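Dropping a structure here in structure tokens format, bear with me for questions.
Here the complex is missing one protein chain, while the rest keep their positions.
All chains are identified by letter, namely A, B and C, in their written order; residue positions are counted from 1 within each chain.
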Amino acid sequence: MAQQDWTTSITKTGAGELRVRGYDINSMIKGLSFAQTIYLILKGELPSEAEARMIEAMLVSSIDHGITPPSNLAARTVMSGGNSLNSSVAAGILCIGESHGGAIEQCARILQESVAAGRSAAEVVAWHKERKIRLPGFGHRIHERDPRTTTLLEVADACGFTGDHIRLAVGMMEELEKGSSRKLPLNVDGAIAAVISEMGFDWRMGKGFFIIARTPGLVAHVFEEWSTQKPMRKLGPLGGHYDGPEDRDLPQG
Amino acid sequence: MAQQDWTTSITKTGAGELRVRGYDINSMIKGLSFAQTIYLILKGELPSEAEARMIEAMLVSSIDHGITPPSNLAARTVMSGGNSLNSSVAAGILCIGESHGGAIEQCARILQESVAAGRSAAEVVAWHKERKIRLPGFGHRIHERDPRTTTLLEVADACGFTGDHIRLAVGMMEELEKGSSRKLPLNVDGAIAAVISEMGFDWRMGKGFFIIARTPGLVAHVFEEWSTQKPMRKLGPLGGHYDGPEDRDLPQG
Amino acid sequence: MAQQDWTTSITKTGAGELRVRGYDINSMIKGLSFAQTIYLILKGELPSEAEARMIEAMLVSSIDHGITPPSNLAARTVMSGGNSLNSSVAAGILCIGESHGGAIEQCARILQESVAAGRSAAEVVAWHKERKIRLPGFGHRIHERDPRTTTLLEVADACGFTGDHIRLAVGMMEELEKGSSRKLPLNVDGAIAAVISEMGFDWRMGKGFFIIARTPGLVAHVFEEWSTQKPMRKLGPLGGHYDGPEDRDLPQG
Partner (left out) sequence: MAQQDWTTSITKTGAGELRVRGYDINSMIKGLSFAQTIYLILKGELPSEAEARMIEAMLVSSIDHGITPPSNLAARTVMSGGNSLNSSVAAGILCIGESHGGAIEQCARILQESVAAGRSAAEVVAWHKERKIRLPGFGHRIHERDPRTTTLLEVADACGFTGDHIRLAVGMMEELEKGSSRKLPLNVDGAIAAVISEMGFDWRMGKGFFIIARTPGLVAHVFEEWSTQKPMRKLGPLGGHYDGPEDRDLPQG
């Protein structure tokens, strides 16, 4: 088999030089925020002000979910076996699979393909109901209404991102709840799926946003395990509780 | 063995509620940047404006290094075996070990312990030279002067973070290069080590910053592999080249 | 959500007691081979002599494939970043995906479903040809005839495992090569798929056999990297060569 060149269009490196998507790293360090840089490296172009604002909001929304998600359990369990911070964080990311964060890409795919094909919310919901396929991005095992969804959609609206994909997602939620006693709200995965679709990201990038957002949370959990706990302790979701700072408000800007 | 409670002081969750270090997630989505949130979740408190600016700069500086780092090779190789985006990114993070990003925590430890003990740059360098121990955070396999170091230290200076730890790091570089023909510049790992030490972060958090910064780069590489390449191709650092956008300048703000 | 009990039917533990599938670990240590124990833990029952012989042959056949597979590249790359033996081996296993070892479970699924439905080799091949779907378990990127396939099938024959599944697999190879200039031999993945199907293993166990077989090979590669190479070296499939013992024969028993 012939050797294939390993090419990349992301970052150019040379002695004393480093350019991401064409931009010099030194100008970037001085002129861009981390969220703007994340948009740039994933999309290939700089974000507008509204796009940067939207990315900030999405990433903040998913930074952590306390002791409930399996990714935090996996990460802390690996640290508890006496391993390095990077191995433990990697175990957390390994856990972010089809059933944990995966709804973002599954839902984004449905939204993107349905909008492209001109299907209505009623049609999409009916198609899935007939086949008894659960729609990804709706419902939550803990929250009846995910507090983050409304806020994210408000930010999207304020930023002017309420187009076909978000309208379809909201419409699907309304269809799903028609004549059903069970709440099946658009959850934070579904909201992010709608927003990134609105912004023109490929659905295959969906889990990537969740991973980027959650990594600082995983680092915080692994560091907490490392710096406060003994190895090989019995870890599990039961009996877990929060013992951090009291409820408080952000300072008024 | 008695069951130990699993407590955490990071995030509080309940039905319809999510608070990070005491702050409501909805206020955070509307009021904080991703970099501010990263600082909050790692440190437990909100950053000042200068601290937020410094974190943005550090995270931007390490977002990617093209096809040269082993973490990108590991991540793309795992995707090439026909695996998921999260597994591939996890393989990249697994690779961020003692010899790849690990210098941040090793160097931060030396700086923090030396400043605490009141040791001078000359003493620290002499101690390591006598024992023939290579000082972590100095030298680079590709760059003679790492372009990112100077810029990061300029930002640190502008933000008012040039205290004992940064002065010690710069002093050590000058000591190392005295009477040596070989360049042993403070590299970007060493600069980040000095800056986080200046900001009061535990040295064990060092690799965490690198992982958080590099994750979006890994996502970009894994997505590029997934969306443009066939599985099971021959991957390696040889023959690799950049075929992305031409050099360009950031728009003037 | 209600707590679900975590039950397992694999191993029972208590103070001073350890029983795998009902058998005491001390009797097992004295009375069973590792291959017999692998069969026991996966299948729930002890193997017959022929089944034990077959498992030994399958596991031996896949122990390593030198510097060509991506799993060895991923594992050695992670070690080269300065990581632990277990992290590096884990990276290798992460790489064993749909395109690398995954053909075992894909092919086993086709064989099991086709035998159950009474489909002939010609029907199965025609169905896939019409849909232009490549049949997993046939063809190899390096070998025109995989040397291991013939041997494994000979052992299967000697052990009395040549039933419907193996006959279907061989029949499909003959169909595939009819009127084709390209060789599409049953490869080692396909042979293992046929054999485990013959032995009554669930197709979802397919990749598990490959992982068990390959782990000692990964340990050997990671140890070689650790004990003979410097960190952060340039790794890749090019320029690789073998410098071990000369060709030699097993002693005559």
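For this structure, a couple of remarks:
By our rule, a contact is a pair of C-beta atoms (placed from the backbone, for glycine too) under 8 Å apart; a residue touches a chain by one contact, two chains touch by 3 or more.
Keep in mind the model is a prediction, meaning the values are calculated, not measured.
Screening C:93, C:111 or C:196 against the full complex identifies C:93 as the residue touching the chain left out. Across the entire complex, the residue among B:84, B:106, B:151 or B:215 in touch with the chain not shown is B:84. One chain of the complex is left out; on chain B, the residues touching it are 1, 3, 83-84, 86-87, 90, 94, 141-142, 238. Of the residues in chain C, those that touch the hidden partner chain are 1, 3-13, 15-35, 37-38, 41-42, 44, 46, 55-57, 59-61, 63-68, 84-87, 89-91, 93-97, 101, 142-145, 147-148, 150-152, 154-155, 202, 204-205, 207-208, 211-213, 215-217, 219-224, 226-227, 229, 233-251, 253.
Of the residues in chain A, those that touch the hidden partner chain are 70-71, 73-74, 77-78, 80-84, 87-88, 90-91, 94-102, 141, 231-232, 234-239.
The working rule: only the chains that are shown with their structure count from here on.
Over half of the residue numbers at the chain B-chain C interface are used by both copies of the sequence.
Rounded to the nearest 5, the angle that brings the Cα atoms of chain A onto chain B is 180°. For this pair, chain A with chain C, the centres built from the Cα atoms lie 35 Å apart.
The centroid of the Cα atoms in chain A and the matching centroid in chain B are 21 Å apart. Across the assembly, chain B contributes 84, 87, 90-91, 94, 96-97, 234-239 as residues in contact with two or more other chains.
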